[in-house]
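Note that this complex is displayed minus one protein chain, with the remaining chains in position.
Take a look at chain A:
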Amino acid sequence: MIYALISHICYFTFNMGIILRTSELKKYYLVFVREKANAGNLTNFEVFDFLRSRGATSDPMGCIGSVSPSECKVFGYLSGSPAYMQTRESVNEFLRKADNFKFITSFEKLNIVNSTPTVMPALYATIKDCDKRIAKEEEQIAKENQLEEDQLQELLELVKEIFPQPAEEQEELSQ
């Protein structure tokens, strides 16, 4: 029994491990702890920029080494989305100017930045219950209803101004 104890202590010191009390040992067998489930939403552009800075490219063969194939797939998808054309400054500018429109929530702003609608129906799709919101104003003064639709038009113009579409740029190049 004593021999077993001595050999046990020798094993510990040989490994240079720290001898921990049983209560501390128990702590280290959890799978993982979610400290903060949501530490902040990311726009598609931010993920695209992050993957690009890690070395992802559109070419699937070029990705091996620094970035895994699944990250490459995400990068490939984002390259085909409006995020490809965006810059940090344009996204910040849009979010700053969109603060003037009080009727849209931050989730809707995120929706708009990710999908950059260019036509009115697409903008309707990004804003939740758009019809109902405008209709609500109808019950009040008719002028306020007009204001809402004008605001939607302004928002659309703002999106077109800050996030130019690649098709339009190509047209400009050909002219």
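Please note the rule applied: a residue touches a chain if its C-beta (ideal position, glycine included) is under 8 Å from a C-beta of that chain, and two chains touch if they have at least 3 such contacts; residues count from 1.
Operating definition for what follows: contacts and distances are computed from a predicted model.
UniProt records the chain missing from this view under the protein name "DNA-directed RNA polymerase subunit", selected from "Sorting nexin 7", "DNA-directed RNA polymerase subunit", "Proteasome assembly chaperone 1" or "Cytoplasmic tRNA 2-thiolation protein 1".
In the complete complex, the residue from A:51, A:91 or A:104 that touches the missing chain is A:51. Residues of chain A in touch with the missing chain: 11-12, 15-18, 20, 25, 28-30, 32-44, 46-47, 50-51, 54, 68, 70-71, 73-74, 76-77, 81, 107, 110-111, 114-115, 117, 119, 121-126, 128, 130.
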